[in-house]
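A single protein chain has been omitted; all remaining protein chains appear in their positions.
Should a chain be cited, it is by its letter among A, B and C, assigned in written order, with residues numbered from 1 in that chain.
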Amino acid sequence: MKVGIIGASGYVGGELLRILIGHPNAQLSFATSRRYAGEYVYRIHPNLRGLTTLQFEDHKISIQEDCDFVFVALPHGESVKIIPQLAQTGVKIVDLSADFRLKNPEDYNRWYGYTHLHPDLLPKFVYGVPELHHDQIKNSQLVACPGCMAVTAILALAPVVQSGLIENAHIVVDAKIGSSGAGEKPTIATHHAERAGVVRPYKPAGHRHTVEIEQELSLLTGNSVRISLSAHAVGMVRGILCTCHTFLSKGIEIQDLWKMFRKFYSSSPFIRLIRDVKGIHKFPDPKFVIGSNFCDIGFEIDNHAERLVLLSASDNLMKGAAGSAVQCMNIMFGLDETSGLRSPAIHPV
Amino acid sequence: MKVGIIGASGYVGGELLRILIGHPNAQLSFATSRRYAGEYVYRIHPNLRGLTTLQFEDHKISIQEDCDFVFVALPHGESVKIIPQLAQTGVKIVDLSADFRLKNPEDYNRWYGYTHLHPDLLPKFVYGVPELHHDQIKNSQLVACPGCMAVTAILALAPVVQSGLIENAHIVVDAKIGSSGAGEKPTIATHHAERAGVVRPYKPAGHRHTVEIEQELSLLTGNSVRISLSAHAVGMVRGILCTCHTFLSKGIEIQDLWKMFRKFYSSSPFIRLIRDVKGIHKFPDPKFVIGSNFCDIGFEIDNHAERLVLLSASDNLMKGAAGSAVQCMNIMFGLDETSGLRSPAIHPV
Amino acid sequence: MKVGIIGASGYVGGELLRILIGHPNAQLSFATSRRYAGEYVYRIHPNLRGLTTLQFEDHKISIQEDCDFVFVALPHGESVKIIPQLAQTGVKIVDLSADFRLKNPEDYNRWYGYTHLHPDLLPKFVYGVPELHHDQIKNSQLVACPGCMAVTAILALAPVVQSGLIENAHIVVDAKIGSSGAGEKPTIATHHAERAGVVRPYKPAGHRHTVEIEQELSLLTGNSVRISLSAHAVGMVRGILCTCHTFLSKGIEIQDLWKMFRKFYSSSPFIRLIRDVKGIHKFPDPKFVIGSNFCDIGFEIDNHAERLVLLSASDNLMKGAAGSAVQCMNIMFGLDETSGLRSPAIHPV
Partner (left out) sequence: MKVGIIGASGYVGGELLRILIGHPNAQLSFATSRRYAGEYVYRIHPNLRGLTTLQFEDHKISIQEDCDFVFVALPHGESVKIIPQLAQTGVKIVDLSADFRLKNPEDYNRWYGYTHLHPDLLPKFVYGVPELHHDQIKNSQLVACPGCMAVTAILALAPVVQSGLIENAHIVVDAKIGSSGAGEKPTIATHHAERAGVVRPYKPAGHRHTVEIEQELSLLTGNSVRISLSAHAVGMVRGILCTCHTFLSKGIEIQDLWKMFRKFYSSSPFIRLIRDVKGIHKFPDPKFVIGSNFCDIGFEIDNHAERLVLLSASDNLMKGAAGSAVQCMNIMFGLDETSGLRSPAIHPV
């Protein structure tokens, strides 16, 4: 299978390259970058030096006849300009921007500040969470990969929202994310002396991933779900922890939560349920998924406040982006879902 | 004024020493440590080398007649053994453990797992938050310094709880704290290779500071307040951020919140209200208070979810412990509240 | 091929497990730990959760008949007690301690403070640097894996020492290493609050890796080489940078250094020569090898001081330990040297 990447010079692009170089069923066909056209890929992604001699090409690419699959890792607002044309060639596409994630075109006006250029395409895209939409992904030409915080929160919340266990109006998602989530462009906000050691609440309200989470959870429960998302930048480079504070609408025991999650994720190879009584991994922590495609999920009941705390941890560049994208590709081609994605996390790192 | 420290070898003790060495009105009289008796203070607190030749003494100390003030920085359960005797000498005391923070003796059974040895002393202690109890502190012999996360959360929540602006049953405090909060004793949980880069939800429910926050906020409002506290270890050494997710019981505008907070803290020199539209300090972030006694407070209204997000940042060893303790001492002796505490934060660090 | 690990609960043991789980030609047969016997491996190495259900066994193991290979990852002084017996079974062994690295038994008295228990075994061990001793490793039953700083320094220095280019009496190796190099046992020196942000010269002189480097380089040149090694703990978890300051005994041009290094490492798949004029990877930096088995090597001529600076970067747990060990195993079994070791570094992390 021949695979191309449009927009391969960013961190998500680099991670796609890293996975695909080691993927047993994919052959890397091309990687584009407007800025670095002509450069060796390893000068921008130095971890790939010695592993590939691929050079970036310019974006203006006519998809070769023998290319079976394209990842589009362009900024929001750029994908929508290129994908309609690409899609007409019949090539399968996973888009990693937000441009095709939302079902309701008006949500783009409200949350992204622009009128969607191709609302007709929105229904053709499947939201790329295999744990929720495996069969749709399998049968689709077009997949929109979720936002990194969105997928991490959705995976923690889906089983309990579906079961009607919690109050839908008081769901708090307190997200903590590493600096790679801000992308590869230097700014004062990402300048090391300013960014090291922060616990910076950069988006206490109004974060765009809110609407994705609401869309997916509302679909699951049939009712409207309201998400209170606050996003914080914290000190590591990779990783997301979502702490989902929810309030129980009925009582439940820990063992029944275990059963609920085990059942919900019984055929999901990248979900690990974490709840230990000793050691250094009692609850999910992004430290233990770095470099892997796992999303670790855990929970704790707070009887004092009739609260259920759901915890989920992922690598924002893997399960939060490139890993999920390749997982979708595997499914779209009938491969083992885990192909090319079985590397354990690096620990300690 | 002659000042002693009982239990001066830990991080809080070290911070008390650092402040008192530079305090214009205090003279450091003694510092005790069972473990390091006889050692120079600067061998345990190497930042003090060249600034003091004090040596640790053993705990078994009869308070000298000329000692006016004692800080007790012993572990929970240890202070309660020593303070009744100390208090009888008439010396003024600030205790930094949890042993005298709670008004209801039964809360010690429930939250700390032991029956309080001297419940008679509990009413004699003032909870050491000058922003709430300035005059009581001034007139008291005995002050119990609050927990680091407790004081940080209380300062963010007090004005809005008092005003009845929010739902008292859905108050989420999502706390993020640096590694110095775990104390100076090495464990696998604080081992650098395991602790670096974590976002570890070490206490998603049942954290002991919950009860302090509820006690103080219930006092303010007259009604019972229920706190949903989850504590996370994050990657820096110092600092706390509390993200308080609350739900509005009535509408309010940002400018009215400004007024409410300005009024509430009009005579509180260590509260800074933070809300900027540009630059690197739009909301509170512990990075900007490191080494200082400030508690930075900010807020954001989430109209989408009828939520009010309150944010507060402090240095857990300063405003969260030693700084508040010295602030109380200043007040108890009629000094300027800020005496010895005016150093700006170090930035960038 | 069936492979066992004796001493698998430390960081090196965990890394051996991580590699072997993904190794196409090896089957993990057992992993021992005195302390954690009976525990699931993934409770100690949480990155392996979901990837193996292996449990630690106690050290007291009679090597099963069908075990072809054993890694011994015990502390210095422990390997020497167990290996003589193991070796007699005929199983191939790579030892990761220092117990069999040195050729001269007296060096153990001088540098390690003990008299070697089995000096007769020393000549039977090959020093496990495939870049220098490939054929000997291939034909040996017993290999002693080098110290992490030793192998990193040796690989930078070998070509220029062999060529007689530098003064042998003024070779300075200034090594910087991450916290995982200190092992998994918590101490005050590795306590996060004390270890974060250090640049701690923990062994300015007398580091034991000195003698390994001298042994190997002296072998290469035929003359005695004197190494001035100083070891520093720095802030990351993984990685080593060796800055080798040497003084030229004759002039040389950069392009001739390139040729010399390219020739010396022409058949070494894990050596990357790094010297770029732009971008973020101009010289070796451990950040770009994390999780991989590469050793990156670079150089710069300082005409002002007639100095040649050689730079080498490795992941101390990979090329500095477990990676080199598996590389040796591959060679000892006639496999492709890179089998199981082709994963790129994770970047950014």
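By definition in this document, contacts are C-beta pairs under 8 Å (C-beta built on N, C-alpha and C of every residue); 3 or more make two chains touch, one makes a residue touch a chain.
In this text, all values refer to a predicted model and were calculated from it rather than measured experimentally.
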Option touching the unshown chain, where B:280, B:305 or B:321 are the choices: B:280
Interface residues of subunit C (partner: the chain not displayed): 170, 172, 174, 176, 188-189, 193-194, 196-202, 204-206, 210, 226-228, 230, 232, 234-237, 239, 241, 243, 245, 247, 280, 282-287, 290, 298, 300-305, 307, 309, 311, 313, 348-349
Contact set of subunit B toward the excluded chain (per top definition): 11, 14, 18, 21-22, 43-51, 180, 237-238, 272, 274, 276, 278-281, 288-292, 294, 342-349
Interface residues of subunit A (partner: the chain not displayed): 11, 178-180, 182, 184-188, 190-193, 195-197, 236-237
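One rule holds for everything that comes next: only the chains that are shown with their structure count from here on.
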Pair of chains joined by the greatest number of C-beta pairs in contact: A-B
Subunit B-subunit C separation of Cα centroids, rounded to whole Å: 46
Junction residues of subunit A - those touching two or more other chains: 237, 279-280, 290, 348-349
